[in-house]
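Yeah, one chain of the complex is gone here, protein chain that is, but the others are all in their spots.
Right, chain A next:
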Amino acid sequence: MTNLRKFSIGVALATTLLAGSASAETVRFWYHFDNPENPMADLVAKFEAANPGITIEAENVPWNSYYDTLYTSLVGGNAPDAAMVKLFAQPRLVEMGALEPIGDKIDAWPGKTDLLDNLLELNKGPDGQQYYLPIQYVTLYLYYRTDLFEQAGLKPPTTCEEFRDAAIKLTKAPTTYGFGLRGGKGGWDQWGAFVLSQGGELKPGGLTNEKAVAANQWLIDLFQKDKVIPPSAPNDGFQEITGAFKAGTTAMTIHHIGSSNDMVKALGDKVSAVPVPECGGNRWTSYGDESLAVFSASEAKDAAWKWISFLAEGENNVAFNKATGQMTVTKSGSENWNLHERRFVEATVQSLPFAHVLPQTPATSEFVNTAWQTAMQQALTGQITSQQMMEQLEALFAQ
């Protein structure tokens, strides 16, 4: 008898819960944070308190398979309502018809004027519509060990020639190498500083021209001939290059402000940063963008918009960037920016004038995801020549 009564109470409870959730909306949100202690829960709680009736299900999706998972879930009809997205993915997402235009919503949103200048222009879709709302940014710069440079009587390099010279002088193999190159997944943005600065462009004819092939050869030579890059480079990813730099195995590496707090924790004053060197009279660095988007298949678009615009507003955006270690997109947040040491913020801001994004074509995704690393690894290990590597990569952009 008691069991039966418990059961009926349970049923009654379940019915009320179901009825309750029917009127509420749930927004499924995907993001990727490297930082294991992420304060997303606080932001969710703050939002839910301000917007009763909306529940946020925020899910941290591992970065290495983030886009694979996102594309497949979109096709499989199980996509989130909103997600963190990068510019290189936009052409594909637009082609899939997966994105919801949010231009009108942004125009009507009070936070619009607080966004840093030019960001919305930079984020425009390939068809001129606005799908992306910026959330954070970084630029890649050159980390260097101040103490090692001082001991060797060197200044941080401003040109490729100085860079090579410093790298050679700082290399004392096998304990120290001049430069930590990321030859594994995600290393294209380091490569860009040396090759895309010197005439390389991701378009037909843009990679196989003489200058670009020579620039690529120059980088390969740093590894093969000058031996200023650790022999593990072809397989090295983020963990390896930052680990080697923190351990003192490399004297320079290229990454962004997101790793600066960790670097300072390990090296203190012995680490600083400057913009990437000028190569062949030109500079190129990667503008690391991150935006938020609402998906067209979502059934809670308005609630999803409320949530993503909430994250792009003043102090919420600062809290968000505290977790990712990147830079806020708001003017109000930038004013009293104290989440990073000043020298890294300066190197980031100084890099903005020559920071670029990759061209918005569908082939860019494949270049970033698999093609670049496979070709680079083959070239570094001498299986193909610089010319062949560039031909392989250009073939992607031929269609």
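Here is the rule we go by: a contact is a pair of C-beta atoms (placed from the backbone, for glycine too) under 8 Å apart; a residue touches a chain by one contact, two chains touch by 3 or more; residues count from 1.
Basically, contacts and distances are computed from a predicted model.
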(request) Assuming one chain is omitted from the figure, identify its UniProt name from "Fatty acid synthesis protein", "Quinol oxidase subunit 3", "Carbohydrate ABC transporter membrane protein 1 (CUT1 family)" or "LLM class flavin-dependent oxidoreductase". (result) "Carbohydrate ABC transporter membrane protein 1 (CUT1 family)"
(message) Of the residues A:96, A:154 or A:297, I need the one that contacts the missing chain.
(response) A:96
(message) Among A:100, A:240, A:278 or A:394, exactly one should touch the missing chain; which is it?
(response) A:240
(message) Looking at the full complex, which residue from A:80, A:111 or A:184 touches the chain that isn't shown here?
(response) A:184
(message) I'm checking contacts with the chain that's been left out. Which of A:159, A:261 or A:378 qualifies?
(response) A:378
(message) Touching the hidden chain in the complete assembly: which of A:24, A:75 or A:152 does that?
(response) A:75
(message) Touching residues of chain A against the unshown chain: what are they?
(response) 65, 68, 71-72, 75, 92-93, 95-96, 173-174, 183-185, 230-236, 240, 243-244, 247, 249, 362, 365-366, 369-370, 373-375, 377-378, 380-381, 383-384
